[in-house]
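I'd like to ask some things about the structure below.
A single protein chain has been removed from this complex, and every other one stays in its place.
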Amino acid sequence: MININLIEGEDYMSEYQTILDQSIEHARPHLKSGKTADYIPELAKVDPELLGVTVVELGGREISSGNADSYFTLQSIEKVFALIFALDLVGEDTLFELVGMEPSGAPFSELATLGEFSEKPSNPLINAGAIAVSSLLTTLISFDDFLDKVRSLCKNPKISCNDSVYASEFAHSERNHSLAWELKRMKLLVGDLDESLRFYTRSCAINVCARDLAVFASTLASGGIDCDTGERVISKSAVRIAKSLMFTCGLYDGSGEFAVRVGLPAKSGVGGGILAVVNHRLGIGAFGPSLDRNGNSIGSILILEYLSEKFGWHIFSH
Amino acid sequence: MININLIEGEDYMSEYQTILDQSIEHARPHLKSGKTADYIPELAKVDPELLGVTVVELGGREISSGNADSYFTLQSIEKVFALIFALDLVGEDTLFELVGMEPSGAPFSELATLGEFSEKPSNPLINAGAIAVSSLLTTLISFDDFLDKVRSLCKNPKISCNDSVYASEFAHSERNHSLAWELKRMKLLVGDLDESLRFYTRSCAINVCARDLAVFASTLASGGIDCDTGERVISKSAVRIAKSLMFTCGLYDGSGEFAVRVGLPAKSGVGGGILAVVNHRLGIGAFGPSLDRNGNSIGSILILEYLSEKFGWHIFSH
Amino acid sequence: MININLIEGEDYMSEYQTILDQSIEHARPHLKSGKTADYIPELAKVDPELLGVTVVELGGREISSGNADSYFTLQSIEKVFALIFALDLVGEDTLFELVGMEPSGAPFSELATLGEFSEKPSNPLINAGAIAVSSLLTTLISFDDFLDKVRSLCKNPKISCNDSVYASEFAHSERNHSLAWELKRMKLLVGDLDESLRFYTRSCAINVCARDLAVFASTLASGGIDCDTGERVISKSAVRIAKSLMFTCGLYDGSGEFAVRVGLPAKSGVGGGILAVVNHRLGIGAFGPSLDRNGNSIGSILILEYLSEKFGWHIFSH
Partner (left out) sequence: MININLIEGEDYMSEYQTILDQSIEHARPHLKSGKTADYIPELAKVDPELLGVTVVELGGREISSGNADSYFTLQSIEKVFALIFALDLVGEDTLFELVGMEPSGAPFSELATLGEFSEKPSNPLINAGAIAVSSLLTTLISFDDFLDKVRSLCKNPKISCNDSVYASEFAHSERNHSLAWELKRMKLLVGDLDESLRFYTRSCAINVCARDLAVFASTLASGGIDCDTGERVISKSAVRIAKSLMFTCGLYDGSGEFAVRVGLPAKSGVGGGILAVVNHRLGIGAFGPSLDRNGNSIGSILILEYLSEKFGWHIFSH
């Protein structure tokens, strides 16, 4: 384990760069064991060999390796933004009337089945729960507001919705329609059904790069304070709840293993991105579109595992 | 939030004592909403009004409130000891061939159903997983060895097995027998079936008090180092794995909510105990036999929630 | 057991009438143990004390007791009509690509869950299966055609759709929408989704009386021959398939017990009707809107059980 904090200035950056580069090389040989999300034509088109990572420290230092500027769609990572916005708009009591806080234990193939609804969706980081949250958001803000908030937290005004991915996913959203109707039956869909699904699908189709995720993650690491300005941009409780749920439920049916092996609050998306937080210290964005059988980015997990071990980032590492 | 670390010496201890006492009083009014574990006659006999807590800091300071010396049986808390002993004896690769690492999402009423076995038990902290681990242990150590290791980690030579609880539970262990046979069918039960179940049931019936749990938890907080002697008594990786799994799966179907609200690696047992870890800082043992519908101690959760908030212990609190 | 066939002419009819009257009196005291379908406001309004039965023999003799002329909606009984029409339009090979032939074993509360879809709906007599069949029908005939066919088979031109029940049910059809979207995802919904659900819901809302069901059932008893005209009006294979499935799956989660105790191919609806067939001999329509926990008419089952025992109708009675 390298105590990078003991290295100063330029050496620090150069050493850091080397380790990030190594993490990419560590991951690369394993990409062929997976494949890009093929149930959405637009997602299947992406080059499976892409790999990138950015780290943003609370102090502002930022370092990247690989395809850190390649854009990909948020997909399930939007669930973290939506959760935070909803918590800050309505508070946790109202939000948790619609969704639970428990890991679902559902395999990837059923990650959005109705089986999850004994009373309400298990948590806001599965599809059913996120549709309930999106529906709530439609009653409070417009999608343009949502997009602006994402741009603001990622400090990237160029972030936009990928309309062709949105169209492709909406055209293949039978399962989400099924979930939305079931939510409606249970009085857990508070907005209009069609509008809720469009809002949700659009938010999944927001284009970001690894760097954007790292910037946002660094604000989660700081507890909601923008490190550049010192201003609070997310409430403390929303950040705490989001990080707790990311730790227990952030990687579908691979959440438990990621918690054991990498030990960071994180959220993956089938676009290939993973957002991870080293609490009090830094945010990470990783990208690699080749997915494992749980729907998680093979490359991103390997990069994070490498870095976590190298830098001792595991929350329970010592 | 109180920064107790800024208070020195006797004042520190007196302030600490006051807050622990308050946590007990905070919990007491809620005990009547639950009941003691009634499926085992011996467990149903316990006074539901008991409440106790001990905190042991890494530096060695120890402070208690309420019935911190009342003995109760480990029940599911034995799963943490068994996991650690097994990891240190066979290593993680061998262990995780028998059990998974994922939260099961199973409600309390089904916490041990066969439904959990698509391939192997979801994790070592549910009954099915713990029986597999116990079976493995029977091939490596005797139950007396197990008990000695528990005594040693809790630094209490008086810890013993409650034979009447053991007898009562073994006489009501039809579900565990059912699970063990299913494990055997799947070649996941490596020891003798009857011996494995007796070992498991006996380990659940080990009598401890809140203080014992706090002592053990403090060693988990230190990453496996006995703070009195400076010696490593548990391997670093076993402690990391145990704390990670406790965080994601330690409180049955209440694990997710506990992670969000209290934010500590912990493990509950239907005897009423909860073991919790404030990483790098201290260990906690709490006790209160009145259980909620998830099978978790109502009093212990409320004590921990109170202390976590008061002292800012939540792992993602800031 | 009465060998009614040995009694001739007027005596026969009078004896028959007496037994039908007795069956009604046998059922009446038990109605209070159930309640009308309350999830649809329009269905909840019906008088729970109504009870009626008609028997139509192949020779044309017809006899009724109680409220045999009270109209009620077909509800799930429409599934038998839809199945027969679809079989006669596309043949069994095409139909059974969309639905299976197996009893689902699903309890009433889940009678339409997605859990039934490992590959396709278990059978055409559960909601999911019937929606798939209705969707197929929308590509072949209009709803007016469907209604005309029902009128024709029941020999009652006054049969019509109860528009307020249709409107009420369509406004509460979230679960059916959810099922339809899931069917669409699995490429099992061949028609337009909205049109399919409207067709299905409308067919459930067709108003019939016990006599209408008995007339239709008598044609099933004859193997598809209209006994008045001697003409074949349903194909032999469609009748065989319908009666087989009615025997194994006709009464939701009460199908097995009904097969053991009453022993007739039958189909119930939450409107309170049951259609039953004494093969080669007669058709029966029974009505009583008070439902048991399986969603079956308490009165209709008791009437049929009484008559089956009295007349030795059980298919395996001797």
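Some observations on this one:
Each chain carries a letter (A, B and C) given by its place in the written order, and its residues are counted from 1.
Throughout what follows, a contact is a pair of C-beta atoms (placed from the backbone, for glycine too) under 8 Å apart; a residue touches a chain by one contact, two chains touch by 3 or more.
None of these values were measured; they are calculated from a predicted model.
With respect to the full assembly, the chain omitted from this view is in touch with B, C.
In the complete complex, the residue from C:13, C:46 or C:101 that touches the missing chain is C:101. In the complete complex, the residue from C:23, C:123, C:218 or C:297 that touches the missing chain is C:123. For the options B:35, B:155 or B:175, the residue in contact with the chain missing from this view is B:175. The omitted chain makes contact with chain C at the following residues, 100-107, 118, 122-123, 223, 236, 239-241, 243-245, 247-249, 253-257, 259-260, 263, 265, 279-280, 314-318. For chain B, the list of residues touching the undisplayed chain reads 113-115, 174-175, 177-179, 181-182, 184-185.
Please note the rule applied: only the chains that are shown with their structure count from here on.
Taking the mean Cα position of each chain as its centre, C sits at the greatest distance from chain A. The chain closest to the protein's centre is A, with centres computed as averages of CA atoms. Averaged C-alpha coordinates put the centre of chain B at 56 Å from the centre of chain C.
With centres set at the average Cα position, the gap from chain A to chain C is 50 Å.
Residues of chain C in contact with at least two other chains: none.
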